[in-house]
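Notes follow the structure.
Note that this complex is displayed minus one protein chain, with the remaining chains in position.
== chain A ==
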Amino acid sequence: MREESGRATAGLRRRDVLRAGAAGAAIGTAGLPGLAQAQAQAQAQGRGRIAFANGSAFDTMDPHATFDVGRVAYRLNLYDGLMRWLDNPPKIEPWLAESYTVSEDGKRYVFKLRQGVKFHDGSDLTADDVVYSMERILSIGKPVTALFTPLMDRGSTKALDRYTVEFNLKSASAIFIATLHDLYVVNSALVKRNERNGDWGQEWLSRNDAGSGSYVLQRFDPARGFLARRYNQHFLGPAGLEEIDFRYVAEVNSRVLGLIRGDFQGTDPYMPQDQIARLQADPNMNVMEAESTRLFYATFHHQRPPFTDLNFRKAVSHCFDYDGWINNILGGSVVRNTQVIPNPMWGAPKDVAGYTYDIDKAKWYLQRVQVPLREITVAGMIGYEQSMQAAALLQNGLARAGVQSKLLNEPFPVVSNKFRDPAQMYDMLFLWRSTYYADPHNWAGEMLHSNRRGNGNNGYYSNPEVDRLLDQALATPDQARRAPLYEQVARIAAEDAAALCVHNGKWYGPFRKNVQGVRFCPIGDGQEMRWLRIT
């Protein structure tokens, strides 16, 4: 880095950069808590295997093709990124990066890569691979593309030398480092060899492995899941388990029974609270519990009447039985979140009262709706019981208020395809906004900014004032100055009934008792397997 490297930067203060560098340098010894111990145990035991029942199907192994938590396991375990979010509260740690510097104007980032990192085929991971991976993300038009497209143009990322990469942003961005977790680096030489008609190797990579992660893909079958074996040459040393077997098990009961019987050692927590309680009561289970940042909400289609009318959105917001949902259906396991930013996250305002279940108020607002009313569609996601139940509960409230509605439950792949097309998007859809990076922008920015419409902003919400505040927040490096901007955005969105915000969820990690070392991080939902061991 030139003259900027030694000075305070726009993106981060100097001591942050130095701290990052120091952390990076320390990785491999004691930089990542518990790592040395886990490594030692792994080497001592040598074996160990986990069968993990996953409720979402793995339909691809391409790390840039998916951007959801349900299929995060292969991204986290087969691939490495420049940075990685770890633990809870989440901290972003240099991973493939050793250190980085930021220019004064916050637009130029230079990363020094760790040397000696090998891909699974034995070749070196270099700056060219990072450049190729970023270009690939920007070119293939997948959900993760939307994360980086506003930040940089294709061709702007450069390999300065074998282990130095330069990113040139269009404008300063306070979240660039936070999003680099999702820059999974692929083996460019290998992928290029398998490109067909300029497809960036998408067909090949959807079924093969070109990573450097803790595990090497052994078998992949979309109907069954994937099996991966420990990569002993991983730059952090061998992982704790020799083999990870992620199986697609659609039925909640099959997952729960399999876990109780010992067929599986872990499963995802996307199940009714009643099943979590059932697992908690089992003496062989260790259902881990942690505060998380995962907003459960419903979209409103802001481009389609009657949702274009604020009074209608407010009326619908008063039709959801929040207390019945939280206290009865979810057994008090979650906390009401009245606005778009999860309560534990900085930047979340504490003074938003939110909407209450009040049919009289709903009727009052309905009388003031200026556009013709019609039957609305409330959608839920098949396989996600909470989503379907919430849709049914809202329908009940709507019926009491006199709003005609019909329910439509569809599987996530169908739902996610509809996000991008406002003509196909549902009037309302119950879903979660998970943590992809621990920053209020992950919710406020992604769900509300007009440049994210169809890619996070699934209700096609648009408010120039919100856009202005979000842009200002992105261009502001200091967290203390950013926080009030996000608080203001969240208040405006609540008053504007931009979405029907319901609750912030806890994370439950159902594992058998002999599984140790789970490191939960809201980004990835604790599915990074390298820390685990079987006792």
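Please note the rule applied: a contact is a pair of C-beta atoms (placed from the backbone, for glycine too) under 8 Å apart; a residue touches a chain by one contact, two chains touch by 3 or more; residues count from 1.
Convention: contacts and distances are computed from a predicted model.
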item	value
Per UniProt, the name of the complex member that is left out, chosen from "4Fe-4S dicluster domain-containing protein", "Glutamine synthetase type I", "D,D-dipeptide ABC transporter permease" or "ABC-type transport system"	"D,D-dipeptide ABC transporter permease"
Candidates A:S171, A:N396, A:Q479 or A:T535 - the one touching the absent chain	A:N396
Which of A:I140, A:M288, A:L408 or A:A475 contacts the chain that the document leaves out	A:L408
Residue in contact with the excluded chain [from A:Q115, A:S171, A:Q218 or A:N253]	A:N253
Those residues of chain A which, in the complete complex, touch the missing chain	251-253, 271-272, 274-275, 278, 321, 324-325, 328-329, 382, 385, 389, 392-393, 395-396, 399, 406-409
